[in-house]
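The complex appears here without one of its protein chains, the remainder shown in place.
Every chain is named by a letter (A, B and C) in the order it is written, and numbering of its residues begins at 1.
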Amino acid sequence: MTTRVGILGATGAVGQRLVQLLDPHPEFEIACVTASDDSAGRPYGEAANWRIDVPMPDALADLDVARTEPDAIPDDVPLLFSSLPSAVGERVEPPLCEAGYVVSSNSSNDRMADDVPLTIPEVNGDHLDLIEVQRDSRDWDGALVKNPNCSTITAVPPLAALAEFGLETAHVATMQAVSGGGYSGVTSMEIIDNVLPHIGGEEEKVETEPTKLLGEFDGAEVKRHEVDIAASCNRVATVDGHLESVWADTREDITADDAARAMRELPALDLHSSPDQFIEVFEDPDRPQPRLDRMVGGGMSVAAGGLRETTRGVQFNCLAHNTLRGAAGASVLNGELLVERGWV
Amino acid sequence: MTTRVGILGATGAVGQRLVQLLDPHPEFEIACVTASDDSAGRPYGEAANWRIDVPMPDALADLDVARTEPDAIPDDVPLLFSSLPSAVGERVEPPLCEAGYVVSSNSSNDRMADDVPLTIPEVNGDHLDLIEVQRDSRDWDGALVKNPNCSTITAVPPLAALAEFGLETAHVATMQAVSGGGYSGVTSMEIIDNVLPHIGGEEEKVETEPTKLLGEFDGAEVKRHEVDIAASCNRVATVDGHLESVWADTREDITADDAARAMRELPALDLHSSPDQFIEVFEDPDRPQPRLDRMVGGGMSVAAGGLRETTRGVQFNCLAHNTLRGAAGASVLNGELLVERGWV
Amino acid sequence: MTTRVGILGATGAVGQRLVQLLDPHPEFEIACVTASDDSAGRPYGEAANWRIDVPMPDALADLDVARTEPDAIPDDVPLLFSSLPSAVGERVEPPLCEAGYVVSSNSSNDRMADDVPLTIPEVNGDHLDLIEVQRDSRDWDGALVKNPNCSTITAVPPLAALAEFGLETAHVATMQAVSGGGYSGVTSMEIIDNVLPHIGGEEEKVETEPTKLLGEFDGAEVKRHEVDIAASCNRVATVDGHLESVWADTREDITADDAARAMRELPALDLHSSPDQFIEVFEDPDRPQPRLDRMVGGGMSVAAGGLRETTRGVQFNCLAHNTLRGAAGASVLNGELLVERGWV
Partner (left out) sequence: MTTRVGILGATGAVGQRLVQLLDPHPEFEIACVTASDDSAGRPYGEAANWRIDVPMPDALADLDVARTEPDAIPDDVPLLFSSLPSAVGERVEPPLCEAGYVVSSNSSNDRMADDVPLTIPEVNGDHLDLIEVQRDSRDWDGALVKNPNCSTITAVPPLAALAEFGLETAHVATMQAVSGGGYSGVTSMEIIDNVLPHIGGEEEKVETEPTKLLGEFDGAEVKRHEVDIAASCNRVATVDGHLESVWADTREDITADDAARAMRELPALDLHSSPDQFIEVFEDPDRPQPRLDRMVGGGMSVAAGGLRETTRGVQFNCLAHNTLRGAAGASVLNGELLVERGWV
């Protein structure tokens, strides 16, 4: 039996990836797509400037785009995937949750709210139970679940693997792909023969979201992890795939081999979109590379490599496909977990 | 009065930059250029596959390329600039120094030798006096002086400015331009839509060379600075200009303003190739960028920006033109200082 | 004696190049800069998102930006350089000309109007005399002079050199730099690892503008040249410099040597911004290349190479810096000619 789902913000860069993932999905059926008022009322095939290198699914081309408003969403669509600009998400997601929809959202609004689960299924799937608290406090029939920022999702799985060694501090330098800025976010004049050393708001996300993701949920609240993270976020001329240089300092002694083993042993899940191997650790110091390795695990694995001991812990590189594992795939995976756990 | 100079390895990427800088130089006159045996005997204009975006100086086009051997260098050329592959440098530089030539070298061989000055004039010009020690120990009439690796030169000036606050540890993630690998070092298949997370041997250079550059010369030896550096070196799709994300932890409390002031106040020198402002600190968090800012100070300044306090010190970005300030310009500046101080 | 000039649309990509060229210009003095209403009233240093790799001239940083309206331009500024969006140019240029200003414009509006000179000084400077006709027919005190589209300017000089052989048809395939689309015209998602095979409106310009440029002015009108041009315009991932593959079919027999000689002999002018050599012809079949050769002649020469005979004429490549020779420099050169000929 499939679940009818909607996609909020379906014409954007992440929205198109949601379409790509959900159209052939055996558990979900796309029943509705929404976009801004400019696109509403037009067939999706016309409204979306499709920019993915596989063709737009035929079934979607003729689907009419709805406005992103509660009353434009059919009642028999229990699960919504959201990749809205945060200002829009902030306005429309809560009323939808109040009206009974479960929203698996990639939008950055409300990620750090105390009663909103911020979840990577393999890392902290148990945080979904925070929905109980959320429903109590907000008097909602639906629920709001968030996945983290794409650059956070890249670094947190390896850091989660190192938590057992007493993770104390981390330094993260990102080299992020242009698709993370949306289709028009980064101009060609900005990025050819260039690197942008700053992405507005990004460093704060990488520094704060992990404390929630790595925190412990005690049934009432998520106790934040005390890791102290400093991030420097850079934009480079890659299409997809965020690569990050990370240093993790641990209380306990740790070798590069210990770290590799811990990363490899972080279990994958048995959800439809889960990769067989959650973290793929490369031995070759030249890997992972964005162009060659972003599709590892169908774009849903996190890749790591270049492990080396430092005087205070280990350093490594990590890579994830920012619009698959880091955005659309992250929301879909959360949706699959929501269904499996009975929240939808 | 001008000094007659030679260029060893004049056809390579850095060698061409040396030609570009030395041809119009008011204090130097290019008297000889050398290259590998394949090129020897041919006019420079034919032997060099000129790849700089200003035309090859006319005077050089007809100059015959000599072999890179002591007996191929005229006696009346007291100063040689060297940008040889390190294996070649190791073999030919010492005999040249023994024969009385002063060699200002960009080659990586012998940089960490105890009696070889490793010098950035604005940072540790006084280390040149190590030449006394060198001449004594090696019984040379000439001298061998090195400039550091291009990625080291980018990070060390800002770190030198922070030394007064008790610099303890640094994390450095580099995003290096392809010209740093020489004309054929990085293939197009490797770098289009990609980042390479590893550059062989580079991390070790960035971790060790600064301890010598920031060390104190006591008249007999250079006492290494105790800063503990961890580096992760990445290659990105820029032509010129290494950008680096740096975290510096200091014993003393330090604000971003303190750091900016200290960087701005690091004095420039009065040499021909010195920029007016040694470290250019940008307020705009989007700067410095390789394409826009690598030519600051004629390609001889170091640019910094994105200063931010962390719990343990400050973080910042820095940028230098890797084949000018980071290589050819570094050697030329050392050459100018050698002449000014009377070593040539 | 210098002429006071204004720049209309001074904050855009071409506007910034106009500032770069006009600030140090010995014959002109920038008295006024205009931009859209969003920018009006702010200092230029704040309103312009400066994106050229040399610093913004200090003198301009504090100049207040005016609105692009006739009454916002001081009366004592006889010459205006215009790089406005064509819809704006169409609206504001004619009233300015009526009010007595001479406008040297890069905007595409009115380029093909019968009484508007469309001029490349070295090719058809005599067409400036069409201003007499223009003033008569429009009852203007000022004048409107246009330079062609950047991709036209690249191909026309070599074609003009071949006119003596009876130029009949031409095929032009362009590979145009992203700066031609303005700062935000081409997104990074569109161009990394990609080529765009279409630029709206561009092919028509390349096919029609040359017939006017190569036409004969008989004192009353410009008789269009009958060359039949077919163009295919592509956008590639270069920052600056349009490269074009051209086939020119001629009535008379022509060798590659004839063509090279004719191109080299097309005379340069004696204006301040004229290059010494108008068309630089390369022997090396690998040249010209955008990155290496766009700055030939200070960015004001046209480069050609790869000359080869075909069964119907010759084929060649040509290159010009699209925002210098192809836009801002083109307008400045027209301005210099307007002053020299006494129209200002």
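The definition used in the following text is that a contact is a pair of C-beta atoms (placed from the backbone, for glycine too) under 8 Å apart; a residue touches a chain by one contact, two chains touch by 3 or more.
Quick caveat: nothing in here was measured; it's all calculated off a predicted structure.
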*Omitted chain: which shown chains does it touch?*
A, B, C
*asked:* Touch as defined at the start, partner being the missing chain; which of B:143, B:178 or B:318 qualifies?
replied: B:178
*Taking the entire complex into account, which one of C:36, C:86 or C:194 touches the absent chain?*
C:194
*Where the unshown chain meets subunit C, residue by residue*: 169, 171, 173, 175, 192-198, 203, 228, 230, 232, 234, 236-239, 243, 245, 247, 285-292, 305-306, 310-312, 315, 317
*Can you name the residues of subunit A that touch the chain not displayed here?*
51-55, 192-193, 239, 291-295
_Please output the residues of subunit B touching the missing chain, sorted low to high._
13, 51, 178-179, 181, 183-193, 237-239
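Here, only the chains that are shown with their structure count from here on.
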*Report the chain whose mean Cα position is at the greatest distance from that of subunit C.*
A
*Which integer distance in Å separates the CA centroid of subunit A from that of subunit B?*
42
*If you look at subunit A, which of its residues touch at least two other chains?*
192-193, 237-239
